[in-house]
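Taking it in order: structure first as structure tokens, then the write-up.
Yeah, one chain of the complex is gone here, protein chain that is, but the others are all in their spots.
Entry: chain A
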């Protein structure tokens, strides 16, 4: 990404505008705190900021970001269908205004090692229809290949948002339930879906189908599974994001040329196979203009240039993310990247995290709940604690039980 920004800065036609990339050295969680502090003041606010779509709504409610609707109406790329319509939801805050232009997105599903599947006598072209089929495959692996971790999903507080989104929300949304009820504008604190999702996590751990807890409960868990276990053939199935192959590119963190042939990417089924059959959560990042920016118009020109078709394509190809532009999605250079077509296709059923400013806080409660179930708390107890904590965060009148 940094190299991409440097290229943009070098090739930007209007030389009177100076583009100065300022990378932030921080862990994922600290990034948002640092950004929030920088956006607060006119002296420190940058002119363009990269915003994760899950925090975008919070930062918009805080008044840190500039609504872009007026600017977007004058940009034909935005309205002529170049951007995938569904992804505009991710940058629209709860007040209905757009606060950023998305530049990448992602989808989630089941990565599996075909070599291990073959050894265990499972189909190499795997497409589970229900959670039970997923669990059965994991049980078969455990039985046939006892040294292999059958199934990995992030379950710790230390893996932060990955635990909330990749694990819990993928499960919860697959039961048909949601975190937030849009019809009543209330947070759902009790539902069968919550218990079912937690039950799945409990089963994985009770039957020892998952990784050792000492490995999965620390902040490095995501890297351990994607960069070590999966390529080394120590892990059969991983519930993870579409960006994983980015690690295996020649310039990635763990180059692995054979990944195209060894890995499979199956959609995550809904709990009992109910419509729409599979589920994915989509996130992604956007370029936004801080309210405290000193050069808003110039910033807008830069964003338009940076996220035109050519530059968008360069970014997603270099980073291994999936594109937010429909025209890039058709581009042969993009579709030639392994798994891009699959990952983009899963977006058809994409769900988003609630565009609510309390979401980041609720998310940390989700992580606590998931970790406590993984370490032995019963789903019912964990769910009760979650209900209490969420009620405290969003206020008494803003919750609903289903």
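Following the convention adopted for this analysis, a residue touches a chain if its C-beta (ideal position, glycine included) is under 8 Å from a C-beta of that chain, and two chains touch if they have at least 3 such contacts; residues count from 1.
In this section, contacts and distances are computed from a predicted model.
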item: Per UniProt record, name of the chain withheld from view ["Cytochrome P450", "Response regulator transcription factor", "Ferredoxin" or "Sugar ABC transporter permease"]; value: "Sugar ABC transporter permease"
item: Sole contact to the chain not displayed, among A:219, A:233 or A:252; value: A:219
item: Touch criterion as defined above, residue of A:42, A:260 or A:392 at the omitted chain; value: A:392
item: Options A:36, A:326 or A:342, residue touching the unrepresented chain; value: A:36
item: Residue touching the undisplayed chain, where the options are A:157, A:304 or A:353; value: A:157
item: Missing-chain contacts mapped onto chain A; value: 29-30, 32-33, 36-37, 40, 55, 58-59, 61-64, 156-158, 212-215, 217-219, 357-358, 360-361, 364, 371-372, 375, 392
